[in-house]
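Input: a single structure, listed below in C-alpha cells.
The complex is shown incomplete by one protein chain, all other protein chains being positioned as in the whole.
A and B are the chain letters, set down in written order, and residue numbers restart from 1 in every chain.
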Amino acid sequence: MDKTTLDGNAAGGILREVFLFEMTLAEGACAHCGATNAIGATTAYMSGMGTVLRCPSCEHVLIRIVSTKGSYWLDMQGVRALHIKPEL
Amino acid sequence: MERTALPGRLIWQIGEVVATHPETERSKSLTLALPIWPGHLAGQHVDIRLTADDGYQAQRSYSIASPPEDGRQIMLTIERLDDGEVSPYLTDELRIGDKVELRGPIGGYFVWEERLGGPLLLIAGGSGIVPLMAMIRHRRAAGSTIPIRLLASFRTYDDIIYRDELEHLAGDELALEVITTLTRTQPPGWTGYMTRIDAELLRDVAWPIEQHPLTFICGPTQFVETTAANLLALGYEPTRIKTERFGPTGDT
Partner (left out) sequence: MSGGFISRGFRGRRQQSDLAGRIPPGQYLERRFPVLSAGPTPHTPLDKWDFSILGKVREPKRWTWEELLALPHEIPTVDISCVTKWTKLDTHWEGISVETLLQQVDYDPHSVGYVIAFSDGGYTTNIPLADVLGGKAWVAFSYEGEALAPEHGGPARLLVPHLYFWKSAKWVRGLRLVEQDEPGFWESLGYHNYGDPWKEQRYQGD
C-alpha cells in the first residue's frame, strides 16, 4: 500500500490554476478501461515534479500536469472526454 | 444561505492570524481573517504557501475546520508532524498578527451540505477529523437534524481533537453520535473501543446498508484505503463513499 497516494480532490488547487472551473466534480472515462469517475475520485500522485491522476480501476494515467516557471504542460490522452459542470 | 458559485481563477491571498488555540499537544487551530473569501462548503481545503527570504517555497493543503456560516474568517486545525516542513512552522512559529499566504476554497468532491441529506457516516483517522468537523459544525449552524454518526480513531484520549466540543455536541444534539476508538492507550475506566477500525467495528457502528448512508472517510492514506475496502466488502454502495487521503503521517 502506498502511503503517499492521494485522492483527485487534492489536485483541486493545480486544476483550478489550469482550468477556470472547479474540476474535481468533472467526470471522465478512462481511455484504457472505460471506467468513468469524477476527478475527485481518481488516484492522485503529487510528487513535487507534477500531478499525475490515475484511473482508480486500472491505474492507467488519466491526466498529467506540470507547472514550470509560469507555464503549464497538460496531457489528457488518458481521458476519452471530460464532462465539466461549472456549477458546484 | 446563498449558494456560492466558484468562478474564475483561484488567487493567492494574504490572510492574517487573528486567533490561535491549542487543541491537543500536537495540534493547534488557527483562525485566519481573509480579505477576499467567496464562502466555502464543509469538506473543502485551502493551500498554504510559505516563502523563505531566499525565495524557497513550501506548499501544503489543509482542510477548513470551520463551517461556511462563519463568514470571512476561517479556522484551520494543524497537526504538527515532527519531521514536517510546513506544519511545525504553523503550530510553533505563527503568532497572532502574522500573515499567511493561501488560496481557496478548493475541492468540490469531498464536500457535504445539508441539501445532500444523510444519514451521514463520518470516519476519521487522527487529524482526518478536521473536514468532518466542518460538516458537523455546518449541520449545527444550519439547524439541521440529519443524523450523523462520527467514528473517530485516535491513539490516546489526549490525542482526541475537538474532544470537549464533541462531548458537548453529542450530549446536546439529537441524532449526533460520536464513537471513539483509542488504539494505543486508554484512560482508566474506558469502556469504548480499543482496536483499529476494522470490518467488525464497522459492522457494529455503521448505519445499516438499507439506510443508504453517505460516508466520508478522511485520514492517513493507509487508514482510508483499509476502511473504504472494509466498507465495500460489507456491501456499502461505492458511489455513496467519499474519501480524502492525507498521505503519510509522521514521515513526510
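As a working rule, a contact is a pair of C-beta atoms (placed from the backbone, for glycine too) under 8 Å apart; a residue touches a chain by one contact, two chains touch by 3 or more.
The shown structure was predicted, so the numbers you read here are calculated from the model rather than taken from an experiment.
Check B:E16, B:D98 or B:E165 against the missing chain and you find that the one touching it is B:D98. Residues 12, 14, 49-53, 56-58, 83, 85, 89, 93, 98-101, 251 are the ones on subunit B that touch the missing chain. Panel shows subunit A; residues 2-5, 43, 45, 47-50, 52, 54, 59-61, 64, 66, 68-71, 73, 75 of it touch the chain omitted from the view.
The rule is simple: only the chains that are shown with their structure count from here on.
Against subunit A, the residues of subunit B that register as touching in their complex are 4-10, 41, 45, 47, 61, 103-104, 106-110, 220-222, 225-226, 242-248, 251.
Residues 1-10, 12-13, 16-17, 20-25, 38-41, 86-88 of subunit A are the ones touching subunit B in the complex.
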